[in-house]
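With one protein chain removed, the remaining protein chains of the complex are shown where they sit.
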C-alpha cells in the first residue's frame, strides 16, 4: 500500500502538484465536500515562517542587489519550434486578476458591464510532454495532452521556502505567487521562461473563465438558497429566517440527501463559459470580458481558457495567435477594440434618418 | 450615492486601519460603541500609554490619529475641531493638552502619532489578544529596547558575503578591462 | 562598488515586489480566508509637497466623479487609472460642463425613435451619483402638468450635448422633495435661454424655500433635515418621532467620516494625473461669460 502512495506523491510532485484544471468536474451536490480548509498534504509550502530578523540596512541593500542581479537578465533558452493551429488544438491559458467592473457601450448605444482582468507577469514555468504527464482519467483524448505550467505575479524570493524556490531555479524568472497547469496539445508547447501577455487573446474571442467565488462563510437558507423565510408577524416567533421543515414522517422518516440547509456558502470553484473579450490593453495587459459575473471579488485570481463551447471554438481560418502572441517580437497597438464596441475616443453615436 | 464624500477634505491616516469598523456589541448601540472608544482615547491622551485588548486598541488608534491630525491642521481657533475635541476627551483639561502639547509635539512629524505593540497575555487565563497603545514621544522608557543587531550571526555572515561580492565584482571588472 | 544605477535598480525591484500590494491595491486581506476583514494600508503621499498646493481647490466639487468609490474592497489603482483615461477620452469628444444639484440643464441624446433622431430635455438636476464611468444625474421637469424625470449617464456615447442653462446651487444635496412640492417649483420652459454669469464669479446659491403639498409624501421629509423647504406644518407628534430617529453622534464618528472620503493626498495625486488635461477641462467648464440673473420664482 505504501508504494503506490509514494509513487503518487512523487508523480504529483513531478507534475508540480497542480491539479488538472480543464478536466475538473463541477459537483453541484451538497453532500460532496466542496472546499478544503487546508491544502492537501502533498502541496509544497510556498512561504516560510517570517520572524523579525533585524537585518541591518546595508545588508538589506546587499540582498536586494543580489536578487536584482540574479533576475536582471532572464535565462535565454533556444526558441522552440512553433506549431501551427489545427482542428482540436488546445492552447495554453492565462492567469489573471480581477481588477474591477465598469460599463462600456456598443455602437448601437446599448450598455454592457465588463469585467477588467489584469494578466500580471505571466511566464511559462514548465512544459510537461504527454509521456510524462500523468492523467488519472481514462479518456484517450486526455492521454494525448501535455501541460504547460504558468506562473503569475512575482514574489520576493527571500520570503519563500527552498522547496518552492527550486521549482523556478531553471526558469530564469522570479518565483511566482500563483501557478496553474493548462492542458495543451503538443503543437502548442511553450519554452520555459516565455512571457505571456493579454494579447494572447484577441477582441472578439470567446473565453471560459474559472475562479473561486467570494467566501461568505456560514449562511442561513435565505441567503444561501434563496428561501422565502417566514412572515414577520401573524404569530410567527423566532422563525422569521428559518427554512421550515426538512423532511416528512411516514414511510420515508428521514431527511433526503441533498436537502438545502444552512452551511458554508462561497469559496467554490466556478466556471463561466463563453464570455466575449471586448477590449484588450496591451500596455497594462488588461482584458475586458463580458459581464459582471466573473467569480471572486476584486483582486482574486482567475484562469482564462479558450472557450470549449462548440459554437465558440476556433477554426483553422480564424484562430488566435498560436501557440501564443510573442509581443516582444511584433508591434501591436496599445488598445484593441471589438468591432461592435464604441471606443471612448470616438465621437458620439448618431442615428441616421431613414 | 456610491460617491466619495466631497464636503470635507481629510488628510490620510498614517496607520493601517480596518476597511470596516468593528461591531463591538454594546447595549447602547452605535452610540455606545463611540462612547467606549471615547474612554480609550481619553485615557490615551491622558496617560500616553495604555494596555488594553488588541481589537479595541486597533480601533481606537484610528480615532486618536484623526483627532490629533485635525488638531494640528486646524488649531484651537477652529470651532468644529474644538467641538470634536470636546466630544472625544471626557476630561476637559485634556483639551488644552491636545492643542498645546500634542499638536506642538507632532507638528513636523511625517509618520504616525501613535504606536501599537502586541503584548503577551496571561497564562492560564482567558485568551484574548493584548496590546499596548502609546503616543509617540512619551516620557516613559521604551517598550522595545533598540539593541543593535549588527553583531547577530546572520548579519555578520551577510556582511562577509557582501565583502566577497564586492571583491568578485572588482575582479570581474579587471578581467573585462 | 555597487553604483547608483544598481541602487535604483534595487529600489525598482523592491517596488515590483511590494508595489502590487501597496500601490495597486492599497489594501490587503489578513489571513487566508477572505472573510477576515480587509486591512487598508496608509496612503503614501507624493514626495513633492507642492502637489497638493497646485491642485485647484474646487476640483473635487466640480469633477466629483473623478474620485473613485472609497470602498476598499472594490478599489484598484490600475483600474481607476484606466477608467480616468477613458473618461477624459469621452470628455474630449463631448464636453461635460460644470453643474450642481439645482442647476437647470438641457441634455440632447440620440434617440432612434424620436422625430429628428435626437431628443432634448430641459430640467432641474435633482440628484447625481456614482463615480467613474458609471456617473449619472437625474433631471426633472413638469411638461403639460405632468411631472417627468429622466436619468442620464454622463459618459454614455448616446448623449450628444449637455448644456447648463442656469448654473446655481440649492440649499440641499438632493432635491427629491420636488416630487412632493407644488409643480410650479419644477416647471421650466423647454425653450429656456442660457443665463450668463460673470466670469470668475462664485456659483450662486439659490435660497428658495419650496412649499410641499400636503401629505401623503414619498418620504418622511420631516426626518431629512431639509433646508430648502418651508415649514412642513405637521402636528407635533411627527417631529417627536423624527427626533427619535436622529443620530446626533454620527457627526463625531471620525473614522466613519474618513472611510467615506478619499484622503487629501490621494485626491492631489489623482488631479495631478489628469493635470495635463486641465486646459481642456477648464475651457469646457463654463462656456462663455455669464452674468447673474435672478430667478423669477424667488
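The letters A, B and C name the chains in turn, as written, and every chain counts its residues from 1.
Rule of thumb we're sticking to: a contact is a pair of C-beta atoms (placed from the backbone, for glycine too) under 8 Å apart; a residue touches a chain by one contact, two chains touch by 3 or more.
In this section, contacts and distances are computed from a predicted model.
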Worksheet item: Given the options "DNA replication complex GINS protein PSF3", "Large ribosomal subunit protein uL14m", "Exosome complex component MTR3" or "Rpp1p", which would UniProt use as the protein name of the unshown chain?
Response: "Large ribosomal subunit protein uL14m"
Worksheet item: Missing chain touches which shown chains?
Response: C
Discussion item. If I consider the whole complex, including the chain that's not displayed, which of C:93, C:161, C:211 or C:227 touches that chain?
Written reply: C:211
Item to complete: Can you work out which residue in C:103, C:156 or C:261 touches the chain that's missing from view?
Response: C:156
Fill in: Hidden partner chain, touching residue among C:40, C:62, C:87 or C:109
C:109
Discussion item. Can you tell me which of C:92, C:119, C:206 or C:275 touches the chain that was removed from the display?
Written reply: C:119
Worksheet, complete the sentence: Listed in rising order, the chain C residues that touch the chain left out are 109, 111-115, 119, 121, 136, 143-153, 156, 158, 179-180, 182-184, 211, 213-218
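Criterion: only the chains that are shown with their structure count from here on.
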Discussion item. Testing understanding: with touching defined as stated, what is the shape of the graph linking the protein chains, line, ring, star, complete or other?
Written reply: complete
Discussion item. Per the definition at the top, count C-beta pairs in contact and tell me whether A-B or A-C has more.
Written reply: A-C
Worksheet entry | Approximate Å spacing (C-alpha centroids) for the pair chain B, chain C | 33
Discussion item. Based only on mean CA positions, could you tell me how far chain A sits from chain B in angstrom?
Written reply: 38
Worksheet item: Between chain A and chain C, what's the gap in Å when you average each chain's C-alpha atoms?
Response: 36
Worksheet entry | For chain B, residues that touch 2 or more chains besides their own | none
Practice prompt. Mark out which residues of chain C touch at least two other chains, giving numbers and ranges.
Written response: 2, 73, 134
Worksheet item: Mind pulling up the chain A residues that touch chain C in the complex?
Response: 61-62, 64-65, 67-69, 71-72, 99-100, 102-103, 105, 109, 111, 116, 118, 120, 153-156, 214-217, 267, 281, 284, 286, 297-300, 342-353
Response to the item:
Residue positions on chain B within touch of chain A in the complex are 149-150, 152, 154-155, 158-159, 161-162, 165
Worksheet entry | List of chain C residues in touch with chain B within their complex | 1-2, 27, 37-43, 45, 60-61, 64-65, 67-73, 127, 129-131, 134, 247, 249-250, 252-267
